[in-house]
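Note that this complex is displayed minus one protein chain, with the remaining chains in position.
Up next, chain A:
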Amino acid sequence: MSSYAPVIALFAIGVAVFAGALLVNRLLRPTHSTPDKLTTYECGVDPVGEGWAQSQVRYYVFTYLYVVFAVDAVFLFPWATVFARPGYGMTTLVEMFVFLGVIALGIVYAWRKRVLTWT
């Protein structure tokens, strides 16, 4: 665990810089707020509607595709470290491509159902 000391130190420095910048900002800036200043900045025009809008259900599929690819990629790392070892070889290679093939079926299905087209 001691090898993570630099990571923790870096994280602490990051938090310190971020919090420090905001704190200095708060201490130095003048605050004369008016209702106009406190409205949400929306490209210079008056904001319309609420901050939250219901998103379309189709984005859910894109997010889920991201999850699939993330899980996919995560398994490639341990696979890449062992498949060239003696005793693994072709079997392990085929196993990984079966895995990728089944996931590719899902991508093909999404493509065939025109989920990937941006209308």
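Things to note:
Just so it is clear, contacts are C-beta pairs under 8 Å (C-beta built on N, C-alpha and C of every residue); 3 or more make two chains touch, one makes a residue touch a chain; residues count from 1.
The rule we apply is simple: contacts and distances are computed from a predicted model.
Not every chain of the complex appears here, and the one that does not is recorded in UniProt as "NADH-quinone oxidoreductase subunit J", selected from "Paired small multidrug resistance pump", "Sugar ABC transporter permease", "Uroporphyrinogen decarboxylase" or "NADH-quinone oxidoreductase subunit J".
Think of the hidden chain as still there; on chain A it touches residues 1, 3-4, 50-61, 63-68, 70-72, 74-75, 77-83, 88, 92, 95, 98-100, 102-103, 105-106, 109-110, 113-115.
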